[in-house]
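Written out below as structure tokens is the structure these notes cover.
The complex is shown incomplete by one protein chain, all other protein chains being positioned as in the whole.
For reference, chains read A, B, C, D and E in written order, and residue numbers begin at 1 within each chain.
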Amino acid sequence: MKTTVSKRMTFCAGHRLYNPEWSEEKNQSVFGPCSNPNGHGHNYVLEVQVTGPVDAATGMIINLKSMKQVIQQEIIDKLDHQNLNSDVDFLKGVIPTTENLAAVIWEILDSKFGGEMLSRIILWESENNHVEICR
Amino acid sequence: MKTTVSKRMTFCAGHRLYNPEWSEEKNQSVFGPCSNPNGHGHNYVLEVQVTGPVDAATGMIINLKSMKQVIQQEIIDKLDHQNLNSDVDFLKGVIPTTENLAAVIWEILDSKFGGEMLSRIILWESENNHVEICR
Amino acid sequence: MKTTVSKRMTFCAGHRLYNPEWSEEKNQSVFGPCSNPNGHGHNYVLEVQVTGPVDAATGMIINLKSMKQVIQQEIIDKLDHQNLNSDVDFLKGVIPTTENLAAVIWEILDSKFGGEMLSRIILWESENNHVEICR
Amino acid sequence: MKTTVSKRMTFCAGHRLYNPEWSEEKNQSVFGPCSNPNGHGHNYVLEVQVTGPVDAATGMIINLKSMKQVIQQEIIDKLDHQNLNSDVDFLKGVIPTTENLAAVIWEILDSKFGGEMLSRIILWESENNHVEICR
Amino acid sequence: MKTTVSKRMTFCAGHRLYNPEWSEEKNQSVFGPCSNPNGHGHNYVLEVQVTGPVDAATGMIINLKSMKQVIQQEIIDKLDHQNLNSDVDFLKGVIPTTENLAAVIWEILDSKFGGEMLSRIILWESENNHVEICR
Partner (left out) sequence: MKTTVSKRMTFCAGHRLYNPEWSEEKNQSVFGPCSNPNGHGHNYVLEVQVTGPVDAATGMIINLKSMKQVIQQEIIDKLDHQNLNSDVDFLKGVIPTTENLAAVIWEILDSKFGGEMLSRIILWESENNHVEICR
């Protein structure tokens, strides 16, 4: 039996899908309107799941308050109301697809939570599309 | 008794709130992170409501298929995956707040539906913020 | 100032949009796939709103328990898991569009609640389409 | 044409519906399990709507940041994680039904926003029940 | 670490749960109102998940546009606005429970996506009931 606690948070950001090694035509054919030159954006929803033993004294896997603080400082404060192509240090050179964005978020949170506590993240780009990463 | 039919559609777009007649500082103090220089974006949800008599032969106020087509052609195709500051003819010179964006959408749809059929539009910028215009 | 209490309930039903005075072709051209011969169906969501003075002793406009009971008995029990074209007495001869279905529900509930207490009903046929009737 | 801006916020609280002037039996018969002696609670959702002219310089009816701040300070900070029967000054002696709670919230926000800007509040006690107050 | 991309789509359909080898009574006792003779229907929500390596050049596991196209052509176009008991080739002889419907959808999509890319499908029959199939 595994027990997992999950926190949902949101941010909005701008982005454009564009591979600089490709022609404009190839970018349009692969990424479609996501490649429009002046960019667009989304309300992202991020769910972070941590799995582990429940502490007998607190009845918690992890204090949701500190879990929220980590996600706020490490992810939301860095991404919210930013342009993912130009404004975020840890996204430099990354094509900001949901897959790539989720991979970078995973890496940061995994190192912060440590001990393989991070078990899954889910990142929604819209109500119809999302990406999950899990161990 | 009034009967109203409502259609919900979605689009995503990028924007930046910025008044060119103000200093950078004033923009930041009024618009906060919505004024960040490289822009951000949202998944917008648009609900369009039409009020009128129900046709006895069809049992409809308006055919939802043609209602959807009008909204698609006049609004969604023009806004989806666009940058609201630079890419949209009918938003030139407009600060793309939700209020202003809704006002422009209202004007377009009101002229297309005619006869004061359009009774309300609701435009969500996020799950927590929306603007409504009604007669 | 007006105070309104609202109850949301759900039912599922089958239907087909079809005007028997029209040819098959005209039905297809007006109703599209909603006119497919063997019918389809929906999960309907019904929201019922009652407006009135708040009773000082109970702090309520109307007891939600009895409000729910009326909607359950008069509407949900008659429509849930039924075919709207053939199984429901009060829909005989009615083309079961959302507008017509809402009109019949309004009439029934208005007579049950009485005194112009019923102020609005909202009937969703899907997450993207709904009909409202209000005074 | 009227333009309205709406902010959605949440809080959780405990309560018990109980009229001290009635017997235990009468309370149970009117309020049912909502009257259970040790109380229960809800995740409340509050939507606040303000209607008015759109400022030409800002493109806003009211700055959502300050609108949120007012709701946070005046309502959420006072109600969140509190017991509505015992912990809240402005609810002393009030049976905390959704109607009564909404009425008190309306009164506070109406005096804070002033000028009849407040046009509607909607208070959900659960996904199926809500109360609205509007002018 | 596994990365998964997910697409949500919707369709509506009619159905009746009925085992022709059983008496009417047995059908009613097992399936209840789902077995009513003239059928009913639902708004189905289908989520399709594909797991695999992220392509370095595109930043994608699979292009969501083509993923959506496959689901649209193979599933939605065949099921939307249809009667699941009579109108769908690949459901002939199948009792259209959510489990059976999901199994048939899995089989079709698994053969289309190939290479064990399909990792999970989730099929909601209503907001309260769903079926999942995963490897």
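The rule is short, and it goes like this: a residue touches a chain if its C-beta (ideal position, glycine included) is under 8 Å from a C-beta of that chain, and two chains touch if they have at least 3 such contacts.
Not measured: the values here are computed from a predicted model.
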Query: If the full complex is used, which shown chains touch the chain that is missing here?
result: A, D, E
Field: Per the touch definition above, residue among E:51, E:83 or E:98 touching the missing chain
entry: E:98
- line: Contact residues on chain A toward the hidden chain run 1-9, 49, 54, 57-61, 63-65
Message: On chain D, where is the contact patch with the chain that was removed from view?
response: 10, 12-15, 33-34, 36, 38-43, 80-83, 85-87, 126-127
- request: Touching the hidden chain in the full complex, which residues of chain E are there? Just list them.
  value: 17, 19, 21-22, 30-32, 94-100, 102-103, 106, 127-135
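Definition applied: only the chains that are shown with their structure count from here on.
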Message: Taking each chain's centre as the mean of its C-alpha atoms, which one ends up farthest from the centre of chain C?
response: A
Message: Applying the document's contact definition, name the chain pair with more C-beta pairs in contact, C-E or C-D.
response: C-E
Chain centre separation (chain C, chain D; CA means) in Å: 28
Message: At least two partner chains per residue is the criterion; list those residues in chain B.
response: 127
- prompt: Between which chains is there touch?
  reply: A-B, A-E, B-C, B-D, C-D, C-E
